[in-house]
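Our next item is chain A:
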Amino acid sequence: MLKHFLLGLALTSSLCTAALAQEPKMGGTINAVIQPEPPGLMLALVQNGPTQMVSGNIYEGLLRYSKKLEPLPGLAESWTVSPDAKTYTFKLKPGVTWHDGKPFTSADVLFSVETLRVTHARARGNLVQVDKVEAPDDLTVVFTLKQPFGPFLGIFEVGSMPMIPKHIYEGSDIKTNAANNAPIGTGPFMFKEWKKGSFIQLVKNPNYHIKGKPYIDSIYWQIIPDAAARSVAYETGKVDVLPGGSIENFDVPRVSKLPNTCVTGEGWEFFSPLAWMWLNNRQGPTANKLVRQAIMYAIDREFARDVIWNGLGKVATGPSASTIKYYTDDVRKYPYDPAKAKALLKEAGYKGEKIRMMPLPYGETWLRWAEAIKQNLNDVGITIETVATDVPGYNQKIGEWDFDISYSYLYQYGDPALGVGRNYVSSQIVKGQQFNNVEGYSNPEIDQLFADGAVATPDSKRKEIYDKAQKILVEDVPVAWMLELQFPTIMNCKVKNLITTGIGVNDGFRDAWIDK
Partner candidate 1 sequence: MTAAPAVSIKNLKIALPKGAERPYAVDGISIDLIPGEIVCVVGESGSGKSMCAHALMGLLPDTVSTETGEIAFNGGNLLKLDEDGWRDVRGRHIAMVFQEPMTALNPLMRIGDQMMEMFEAHNLLTPKERRAKALGLAREVGLPDPERIVRAYPHQLSGGQRQRAMIAMALALEPAVLVADEPTTALDVTTQAQILKLIRDLQRRRNMAVMFITHDFGVVADIADRVVVLRYGKVVEEGTAAEVLTRPQHDYTKALLAAVPSMHPPVRAPLEGREKAVEVIGLDKTYVTSGGWFKPDRSVRAANEVSFDILQGETLGLVGESGSGKSSVARLVMQLIKPDRGTVRLGDSDLTKLTGRALRIERHRIQMIFQDPFASLNPRRKVGNIISDGPIAHGTDAKVAMQRARELLGLVGLDAGAMERYPHEFSGGQRQRIGIARALALDPEIIVADEAVSALDVSVQAQVLALLEDLKARLGLSMLFITHDLRVAAQICDRIAVMQRGVIVELKPTAQLFASPEHPYTRELLAAVPGQSAPPQAA
Partner candidate 2 sequence: MKAFWKSMLRHPGGVIGLVILFITIFIAIFGPTIFPTSPWRMVQRPFLPPFTNPAVLLGTDALGRDVFAGIIYGARVSLLVGMVSTLVALIVGVPLGATAGYFGGRVDDALMRFTEFFQTIPSFPLAIVLVAILQPSIYSIVASIGIVSWPPVARLVRAEVLSLRTREYVQAAIVTGQSNSWIIWREILPNALSPVIVLASLMVATAILLESSLSFLGLGDPNMISWGYMVGAGRTVIRQAWWITVFPGVAILLAVLAMNLVGEGLNDALNPRLAKGSR
């Protein structure tokens, strides 16, 4: 049954691709689900998932990225890199205007960079290597780095570095500026209305800088808090697009099979979410490498993929997802092998001490997964006590290292220097945070490798370094990697060309159109 379903999935995806050949039609409205309701739409201030998804239509970044993560022109028409890999020059697209009609210039880029350095934690990290930013003319921006930084061209996506209008925010308190409630960007859609608890409406930007686009007149982001109700809304034709993660996994196969439904797993390449179990390396049985390895053998990851994730995604082989740069699978393998797990536990001298497990409170899928793993671990003789909490409690407990086993899935942003190293180098063992080296793994060799990898040139050198790092990490099992996740986007087949880049729905509905 599972196989049949996968086949169907592939088939519908290819049908969608075939549709590309058609001539886009103008007009129409798309109803999409947004979950949860975003706290705000000002991308420079708020960066959670739903905000990015909605505001990706309003704001734009300098670059976009293909599904293979190659940079594509965005607000920057072209770019050059100096031979020493320390100077990046961007040529901006001429004739771009903000939603209020004012022109978009290099001054806006400078202003955005400086603002984001204050308000956008991830941008701040990404810009650490930047020495200065200059605007020789209205349409040119030059970034000068302190030293070469391999992933630099990968930080200009709209969510990572949105362009915000200088003329509106300059001189005001950006946090309380009234424009935050009706954000102004350069994107293909403009903010129209937000009825709290019901919907957010965006309308076509008639002066968009690509003539003829966008095709759609209006987008309604519908806010429906219950997952079952969301799938009913799709089923009854009230919404056309279910972005990844908006319905429970268990419901995906059924909804996918509804008539006139297209499903795609594409559009997550840039983020490459990788799920793993945090294993506390500091204390308790999980401080022992053998126990951690035993856990890797004990959990049935194929079962999790096939049953809990409906066959979507891939079993992870190590700290990097297979979609990001320098990935290698030439590492130690951990197949499902309870017997080996038991042997390792015996060797480690584990005697059934209680281990606390804190599931990720992100909905039914994660709870089911934790239950399945609990059962897996029970089967090899590990005693698990589940600790329940809600999202804030989870964040706090993770940040304070108050767990034995927990879960997370993190984005990798295409490059190990951006999204992998942070979880394993010892300089990232900082209390109170949730996306760093929470497990407390400390290995000077790894520290050195990641430090070198970020600034090494050329690419082949970087690959060598990261290959080595992956080998060591997989042997040590600082965390138990589980799956490369895929969040399928489900939509009515009349919606065409929705996902065109590696950023997927978050990159806006610029190219989408409706077949009538």
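The set was built so that all candidates are chains of the complex that A comes from, given by their letters.
Throughout what follows, a residue touches a chain if its C-beta (ideal position, glycine included) is under 8 Å from a C-beta of that chain, and two chains touch if they have at least 3 such contacts; residues count from 1.
Not measured: the values here are computed from a predicted model.
The candidate list 1 or 2 contains one chain touching chain A in this complex, and it is 2.
Interface residues of chain A, counted against candidate 2 in their complex, comprise 227-228, 231, 247-248, 250-251, 253-254, 303, 307-308, 359, 361, 363-364, 367-368, 370-372, 374-375, 378, 385-390, 393.
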